[in-house]
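Yeah, one chain of the complex is gone here, protein chain that is, but the others are all in their spots.
Labels run A, B and C following the written order; every chain starts at residue 1.
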Amino acid sequence: MIIYPDAESIAQAIPDGAQIAIPASRSGVAMAVTRALISQGRRNLHLIAAPTSGFQAEMLIGAGCVSIMESAGVTMDEQGQAPCFVRAVKTSTIELRDSTCPAIISALQAGEKGIPFIPMRGLLGSDLLRYRPDYKVIDNPFGEEDDPIVLLPAIVPDVALFNAPLADRNGNVWVGSTRELMTLAHAAKKTYVTVEKIIDDDLYKDKLRAPATIPNLYISGIAEVEKGAWPLGQPYEYNIDEPHLENYVRQAATPEGFAEYMASNVTMENRNAAE
Amino acid sequence: MIIYPDAESIAQAIPDGAQIAIPASRSGVAMAVTRALISQGRRNLHLIAAPTSGFQAEMLIGAGCVSIMESAGVTMDEQGQAPCFVRAVKTSTIELRDSTCPAIISALQAGEKGIPFIPMRGLLGSDLLRYRPDYKVIDNPFGEEDDPIVLLPAIVPDVALFNAPLADRNGNVWVGSTRELMTLAHAAKKTYVTVEKIIDDDLYKDKLRAPATIPNLYISGIAEVEKGAWPLGQPYEYNIDEPHLENYVRQAATPEGFAEYMASNVTMENRNAAE
Amino acid sequence: MPQSNETHYDFSQEELLICVISRLLKGIEHVACGVSSPIPGSAALLQRKLSGGSTRVTILLSENLQFLNDGVTELFDCAAQGRIGAFFLSGGQIDGKGNINLVGVGDYPQHKARWSGSFGSGFLYFVVPRVILFREEHTRRTMVETVDFISAPGLSEPGVYRPGGPYALVTSLGHFSFDKKRGGFCLETIHPDHSLEEIQDNTGFDFTIADGLKETPVPEPELLELLRGQIAEEVADPYPKFAKVVWGV
Partner (left out) sequence: MPQSNETHYDFSQEELLICVISRLLKGIEHVACGVSSPIPGSAALLQRKLSGGSTRVTILLSENLQFLNDGVTELFDCAAQGRIGAFFLSGGQIDGKGNINLVGVGDYPQHKARWSGSFGSGFLYFVVPRVILFREEHTRRTMVETVDFISAPGLSEPGVYRPGGPYALVTSLGHFSFDKKRGGFCLETIHPDHSLEEIQDNTGFDFTIADGLKETPVPEPELLELLRGQIAEEVADPYPKFAKVVWGV
């Protein structure tokens, strides 16, 4: 477990081509690291939204960092469609792996349990299944008559990446009720977390926080990054910056507008960070 | 969700023949309800230890309440073997379903997820598998060559029964780090919980306790029973009563001794409760 | 289509739809809905009140109206366990067999129009007994003969485990039930100020017409009073913008 000085150093630990599991927009998204990945020109990322994504996938796709997008949905929520995602789909510049929320979560849970697959009800007769040759259908061996059921292959991401409210100096990370972050950390080979605050007290000695704390056993690195999820919101900490995202969606309606947004937000921030 | 006045009323809600999931001795065992079940003469219970049991299964078996014992282990821990359990095995008065800890937990997680089965590594070549015709072996459909793997049928218990530190008046139950209790409540059709204390505050409004709280959606009934796990220990509350259990094991070494223990502990307690 | 501010009825379209949906939730023990579904959410809260509290309402991601603390898996596990009686789904396209499309128009994956994605539909549509399809826009663009992409099918082959599925379709023009045996929608009521012809003109799929086809009942004054008072206050918690626009609270 390494305590990194900033979001940029965490981004540097994530290589080109990594399969990265990321949480939904409201669960705690490592946006500062996302901007750093873009600044550093990361390429061919395979994003696994657990189970959906928004501004994070949108920006990474717009900046050309993504080759595969696996998700049950990419949306800017209240702000509407994700413009770069939609453009990338239409021009086939990313490979899509559309799925449904519980399938992605179940597959991550299979990864967490070290089992090669997990069954799930539903999906039969959908085009989601039709376009996912990696999902298999078998006859339920416990069924009394024909009972087809989908088997999902386990997902073991190279990296889980998210933002959380709190960590201690040992690298234990408190996630509160956003329990899916625990699943991500268990399933992934490496887990990097930006936190709003690193505290001196041991989260394990805190009877109330310990049950919602990811043990450092699963954590490869943390960095204290204030407002690490901005402009998205962070549970327990701050709300989404709606005006910023509204402005983004307006600007990114054209590729030129997206380039302008990036020029004035991502590069500049990095320049500031380098000063 | 019903708030029951005492352990006896909870026992009354559990019928003869029920399939009851119970936690391990150190996780929070509803011992007061266990004594009440015995007093009330409950019969043909199918106990599912999640994943092991001790004094609870031992007493219920000794009192003739149990017909099926499914477990990865029945032990009095530091106090040694469970004497009534051992006698019942030797005389075949209970049906044994021996298993291994993660198999029982995985099968309950399958129940929790509403899937008919879940795969698990291990077990192949063991006599556990040999004597469990309900466990099936298939060839992993995702394997590149022959890759046998065990499938476990889901467990959906009729009842989950345990003791916890705290509940609120809405029936939300705080379990802290004994997260397996959450799995039990999710998987079971009905969940009854004795708690050391019922508080007026809403556990859901408590940011620190909410993440380790079982929502009342899953809770059929609670009762405030002080020392509800005694003579076992209760996480966050009190330790095991070792002298009591040591004395029990000594006494129950013979069926007559067990009868004496029961006469002076179970019936008497009930007489007191009825007064 | 009268706008709420120019209607000659003393209720808004939102209020009408809330009452229509609320009636479809009768007898349900637990209804869940998304945080961006204010009309279904309001309907659920109204039904909770009318049921005397016996209907439980979970609004996902709402601070005070959700039960989740086991991460995003819990909603789906809970539905799989049979603990959710009703849920709402929508579709960029909905067809006459109850298939819904949340993915895009045209051929997959290079769509002519791409939407967000299928979210939980590919699972919840199978396991929640009473799925109410809700889409305000009722045009030949949304109500199509055959969807371009099946996020979740309305019907399943015999043998497929399917305790759930479509129960009704509510739009700005009317309310359909879903006939699982026949495998199609049946027009039950037409909202005030709309006609059968209008619905037929704007629907791309065939549907049957209920024997007792009638106008959608308008909200009773007492219901409106309840809605604008206590329910509006409750709705303002998960859906502040909506409550402000519709009821000014």
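We take it that a residue touches a chain if its C-beta (ideal position, glycine included) is under 8 Å from a C-beta of that chain, and two chains touch if they have at least 3 such contacts.
What you see is a predicted model; the values in this text were computed from it and never measured.
Every shown chain touched by the omitted chain in the complete complex is listed here: A, B. Only one of B:Thr100, B:Asn247 or B:Asn265 touches the chain withheld from this view, namely B:Thr100. The chain that is not drawn here is touched, among residues A:Thr34, A:Thr213, A:Gln234 or A:Gln251, by A:Thr213. Contact residues of chain B toward the unshown chain are 24, 26-27, 50-52, 71-75, 77-78, 81-82, 85-86, 89-92, 96, 98-103, 105-106, 109, 120-131, 145-149, 177-183. Not every partner is drawn; the one left out touches chain A at residues 112-115, 182, 186-187, 204, 210-213, 215-218.
Just so it is clear, only the chains that are shown with their structure count from here on.
Compared on C-beta pairs in contact, A-C and B-C come out with A-C as the pair having more. The most central chain, judged by the distance from its Cα centroid to the centroid of all protein Cα atoms shown, is A. Chain centre most remote from that of chain B: C (centre = mean of CA atoms).
If each chain is reduced to the centroid of its CA atoms, chain A and chain C end up 29 Å from each other. The residues of chain A that reach two or more other chains are 106, 120-121, 147, 149, 177, 179, listed in rising order.
Multi-chain contact residues of chain C (touching two or more other chains): 68-70, 73-74, 76-77, 80, 127.
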